[in-house]
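Reading through the C-alpha cells given below for one structure.
For this view, one protein chain was removed and the others were kept in their places.
We just call them A, B, C and D in the order they show up, numbering each chain from 1.
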Amino acid sequence: MGDGPPSIWEWIGRNWDTGRVDSISNLLTDHLTMSLVPIVLALVLALPLGLACVRWRWLYQPTSGFMNVVYALPSLPVFMLLISVTGLSQTTVIIPLTFYGMAVLIPAVVDGLNSVPDHVRQSAVAMGFTPLRRLLQVELPIAVPVVLAGMRVVAVSSISLVSVGALIGQGGLGGLFTRAYQNPFMPPVIVGIVLIVALALVADGLLVLAQRLLTPWVRARKGTAS
Amino acid sequence: MITFDSVTKRYPDGTVAVDHLSLEAPTGEITVFVGPSGCGKTTSLRMINRMIDASEGRILLDGEPVQNIDPPTLRRGIGYVIQQAGLFPHRKIVDNVATVPYLLGWDRKKARARAMELLERVGLDPAFAGRYPFQLSGGQQQRVGVARALAADPPVLLMDEPFSAVDPIVRTSLQDELLRLQSELNKTIVFVTHDIDEAIKLGDRVAVLRVGGKLAQLADPKTLLSEPADDFVREFLGHDRGIRRLQFVSTEGLRLRTDLTVTEDAGDSGDGAAEPWLLVVTGDGRPVGWRSGARPAGLEPYGTYVHGRDSMRAALDAALLSPSGCAVAVDGDGKVVGVATREALDAALAEAADG
Amino acid sequence: MITFDSVTKRYPDGTVAVDHLSLEAPTGEITVFVGPSGCGKTTSLRMINRMIDASEGRILLDGEPVQNIDPPTLRRGIGYVIQQAGLFPHRKIVDNVATVPYLLGWDRKKARARAMELLERVGLDPAFAGRYPFQLSGGQQQRVGVARALAADPPVLLMDEPFSAVDPIVRTSLQDELLRLQSELNKTIVFVTHDIDEAIKLGDRVAVLRVGGKLAQLADPKTLLSEPADDFVREFLGHDRGIRRLQFVSTEGLRLRTDLTVTEDAGDSGDGAAEPWLLVVTGDGRPVGWRSGARPAGLEPYGTYVHGRDSMRAALDAALLSPSGCAVAVDGDGKVVGVATREALDAALAEAADG
Amino acid sequence: MNWLTSFFAWLVEFFGNGDNWAGSGGIPARLLEHLEFSALALLLAVLIAVPLGLVIGHTGRGEVLVVISANLARALPTLGLLVMFVLLLGTASIWPVIIPLVLLSVPPILVNTYEGVKGVDPELRDAAYGMGLRGGQVLGRVLVPVALPLILLGCRLSAIQVVATTTVASYTGLGGLGRYVIDGFATKDYASVVGGSVLIVLFALVVQVLFALAQRVAVSPGVSQRSKVR
Partner (left out) sequence: GGSGGTGGNPLDTTSAAPTGSASGAGGKAVIGSFDFDESVLLASIYAQALEAKGVQVEEKPRIGSREVVYDQVKGGGLTVVPEYNGNLLAFVDQKDTSVTTDEVNTALKSKLPAELEVLDSSPAEDKDSLSVTKDTQTKQSLNTIEDLAKVSKDMIVGAPPEFKKRWEARFKDVYGLEFKEWKPTGPTTADALKDGSIQVGNIFTTDPKMTANDLVPLQDTKNIFAAQNVTPLLHKASVDDTIRTTLNGISAKLTTESLLEMMQKISVNKDEPATVAKEWLTSNGLG
C-alpha cells in the first residue's frame, strides 16, 4: 500500500474483479442487463404497435402524442414513482427505459414503413403478393434502415440513462458515481463515464454493423454509385 | 382478349371515375387508354387485375370474369408496369425480375436463369443483374420493370404511364424497345398514357377517355387523327394533326426522280441544265447540296429522308428544308436513291389526305 | 446590353464550365441560352449577377464591368427567376413580391401597392396576396417568382429554367404570359433552358452552347432552324426542323381564292362546277365541309387557320387535313375569308424555304 | 389498485402538509429554484448553441463539431458528469452544476439548428442572394425563419434534458424540485418522493406545452403549413 491515493490504473486493478457485487465487472454486467433488456423490449413492443399505427392511421396521433409525453418525463421522478409498484429492483429502471425506447422506436417503425415508396407497395400488390408476404418480404426489409437508426438512438441513450438508477441503488456503473461522490475520488467517475461512453459506442458500432449486413442496398449507395 | 362490359367505378366519396365503359382490348394488340388527368385511366387499368374492384359491370379475361379469380392468383398471371418502375430497392436486379417466378414457387436457379434471359431481352447488360435498383438510371430501371412484368410470361401486360418519368430521349428509345418486344412476343397490352403522341406511336387501338370516365373515341391512330369523333377529341389531339397523320403514310409509293443528280467531281455537267435545281452528290452517292442555275455562287441546303422507312412526314420536312422544295431520298446508308419533287410530294399528299 | 467578353469559368475542381464565351444580349430583347445538361448555361447566367465570379474575361452591363459593382447592389438591379420559384415559404405572397423594394428601403405601403400591381400584371388574382407560397400551385408560384423579379422594375431579368418544373400546359401559358409581359415591358432578358422548343418560342436570339461551355451558334430562331452551324446544333434542334421553321413564316402573303365557297342554303349552285372542290359555308360564313364533284355523297373534312395570325405551319397542317389539299383561311371570329389552294401554299412554301 | 389509493394518500400527505408550502424549502420556493436553474441553463445553452449552429450551418465550416456533439451528447451519463464537475470545482457556487447542465443541453439545439439551416432548400438561398440580400440578411430574414421549427425542436429537446438533469442535480446539492425526491428518498419519506416526482412531471409537461405554444406563435404558417387553403 503506497501512501497517497492510487492512480486510476491501480484503482481499476483493485476493483475490477473482486468477486463482490460492487466490483467494476459486476456493475458492468448489471449495467448491460438494465440497458439491453429495455432496448430489446422496446423493439419487440414497438414493432406491432408501429404496424398497428400504420394499419389504423387514426391510432398514430394519440399514440405518438402519448409517447411524446412519455419522452418528456424526467427519468428520476419516474423511477421514484415506480418504486411503489416494482420496488427497489432492476425492473424499476427497466420499465421507464423501455418506454423511452418505445417513444423513439414507434415513430421510427411508422416512418420506416411509410418510407416504403407507394409505387413499390403497389407493384408488390400487382405482382400478386399476399398482404402478409408483402409485409415480411417487402415492407419490413425496406423499413429496416429507419428502424435501425432509431435503435441507435435508443441504445445509446438507454446505456447512458441507466446510470441515473444509481440514485435508487440500481444504476449499474452509475454506482461508481455515487460512490465517488460519497468518498470524493475522481477515478471511479472517470472509469464510469469512460465505460458508459464506450459501451454506448460499442452498441452503436454493432448496430451500424448490423445495418451494413442487413441492408447492403443502402451501403452500396455510398460505395459504387456509378 | 380483355372485355370491359359496361364497367362503372364509383369511389366511396362519390367520385365516378369510370362510367359505363365498354370496350375490348384484342389479344396480341396494344390498346392505349389516353385522356386528360383524372379521366379514369388508372382506375380502368387497375380494375383489370383487381387492384380496384368495379362497382358495376364486368371485366372478362378471355371470357372469364375477373371477379371469379382470387386476386393474388389473377395478378401473378398479369404483368404490371408503372411509372417509377416500382422496383424493390432492397433486392438485386436479378431478384427483382425473378419476383413473380419466386412467388409461383419456381426453383431459385430456374427463376434466375429466366431473369437473366429477360434482362438481355429488354436490352440490359447481364452485368446489371447483381446491382441494386438505385444504381441504375431511370430508363434502365424502367427496362427492368418491363422485364419483371414479363418474367412469368403472362399473356397480358398492363402498363400505367410507364415511361412518363424519364427524359424525352430515353423515352423514345423505351417506346421503340417496347414495339420491338411486342413484335416478338405478341402480348395483349393495355397501355395508359396522357401523352397523345405516345398513344399514337404505340397503340394498335387508342381509347380516348374524357373526364368522368366516359369513352370519347376508340379507333386506330390514323383514323383518330383524320376523323376525331368530336371537339373534345379534336382538341385533345392538338395542333399539327394533319402533319402528324403523315406519320402513318409510307414513302414507298413516292415517285422519285433519279435524273436530278450530278456527281461533285464531274464538274459542271451541263446534263440537266434545263432543270432549275440539281442535287450534287459525292462520288459514292452522298448528298452535298442543291445547285441552282439562278444562284451559281454556292450550294443550297438540302433535307433527306430514308426512303421506304421514314414516313411522309419526314419527306415533307426534308422538302421544306430546301429552297429547291425537293426532298432527297436516301437509303439506310445515307446514299441518295432519288429526289422527290414538289409535284411528287403533292400527289402523294393528296392521296394521303384522301385515305 | 449585357456583353460577355471572352469569359471563362474554371471551378476549383478544374471543371471548365464556360470557355471563352463572347456574346451580347441586346437591350430590350430576350436572349436564350440553350444546350444540353452541364453545358454551362447556369454558370454563364449566374456570372451576370455575380452569384459566380468569372475566372477570366469580363462581363459588361451597359458597358460597365460587373466586377466593379458590389454584388448585393448589382443584384438588386437585376431580376432573377429560378425553377420552383424559390419563394420564401415564411412570407405571404405580397411580401415575397415586395422583397426587393423592402431591401431598397421603400416604405411598406408603397412596396405593397407595387406588389399588388405586379400580381395583377402577371395574371394573379389579388386574393392570392395574403396566402403563403405552399397554398399556390407550381404555375402560380412561378408567376409570383416573375412578379418578384420585376418588383423594383429592374432593366435586366435573368431566368434560369423558370418553367421546367411545371406541366406542359401550364408551361405554355407561362411562356405566352412572358411574351405578353415582355411586349409591354421591353426588359433585357437572359433566359436559360434546355428545351429547344422553348428557346425557339421565346428567344429573339438563341445561343446554343455545347458541353464544355463553348458557344456553338448564336442566331435568331429562324436562322437557327434553317442554317444550323454544325452537326451538333442540327442534332440538338431535332426532327421536324423544316416544318417548325414554318412557324416563323407569316400567312399574310398567302394568296387566297374567294371563288371556291358556296353557301349551304344556296343549294347546288352550279357556279363553280368546273372546280373539283368547293367549300360549303353557313349563312354567316362559317365552314361546313368540302364538296367534291367526284363524291357527291357527302362533305369531306376541312382544316382551318387564322389568316395573318397563324403561321404557315398551321396553314400547311390545315391543308393536310383535307382531301382537297386546300387550307381554309378564317378570321379571328372563325368566319371564312378565303381558301389557300395547294398551288398558293406551294408558292409560299418555296418562298419560305428560300429564305 | 391498492397502490393507487396509497399513491393518492401520499399525494394528500405531501400537498396537504402546510410545512411543504412555506419557507425556503416550500413548494413555491423550490418551484422557483427549479425554474431558475432550468431557465438559466437553457438560456445559456441557447446563447451558445443557436449562433454556433447558425454559423456552422450557414458556412458549412466546423461540421465535425456538430457530428461529435450529436453522438457524444446522448452517450454521456448525466450523473457522472455532474459528479465529475462537483468533484473538480467544489460546491461553493452553482456553476459546477450549471456547467454540465449547459454542456448536456447544447448538443440538441446545436444539431437541430445546424440541420435546420443546412436543410433549407438551396434554391431558396440562391433566390435570396440573387435578389441582393447580404449574408447576414439571408441568415436572419430567410434561413432562420425557415429553420425555426427545427431550432425550436432542438430547444424543446434541450428543455427536456435540462428539466431531467436539474432533477438529478439535486443529488449534488442543487435546490429545486429534485430536493423533495432526493431528500425524501434519503429519509424514507415516500410522500415527499411521490409529491416531488409529481411536481417535476407536471413541470416537465408544462414546459412541453409552453414550447408547443411558442412553436405556434413563432413559426410562420407558411412554414408550418398549418393553415388550410381557403
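Throughout what follows, contacts are C-beta pairs under 8 Å (C-beta built on N, C-alpha and C of every residue); 3 or more make two chains touch, one makes a residue touch a chain.
This is a predicted model, so every value here is computed, not measured.
Note that the undisplayed chain, when the full complex is considered, contacts A, D.
Of the candidate positions A:31, A:134 or A:179, contact with the hidden chain is made by A:179. In the full complex, chain D touches the hidden chain at residues 2-3, 5-6, 9, 24-25, 86, 90-92, 170, 172-173, 179, 182-183, 185-190, 193.
Along chain A, the points of touch with the absent chain fall at residues 1, 3-6, 11, 14-15, 18, 20-22, 83-89, 169, 175, 178-179, 181-185, 187.
Quick note on the criterion: only the chains that are shown with their structure count from here on.
For the pair chain B and chain D, the distance between C-alpha centroids works out to 61 Å.
Chain geometry summary: the mean Cα position of chain B and that of chain C are 28 Å apart. Along chain B, no residue makes contact with two or more other chains.
Among the residues of chain A, none is found touching two or more other chains.
Only residues 3, 6-7, 10, 71-72, 74-84, 86-88, 160, 163-164, 167-168, 171-172, 178, 181-182, 185, 190, 193-194, 196-198, 200-201, 204-205, 207-208 of chain D touch chain A when the two sit together in their complex.
Only residues 226-227, 239-243, 245-246, 301, 303, 313-314, 316-325, 342, 346, 349-350, 352-355 of chain C touch chain B when the two sit together in their complex. Contacts from chain A toward chain B in the complex involve residues 117, 119-120, 122-130, 133, 138, 141-142, 144, 215-217, 220-221, 224-226.
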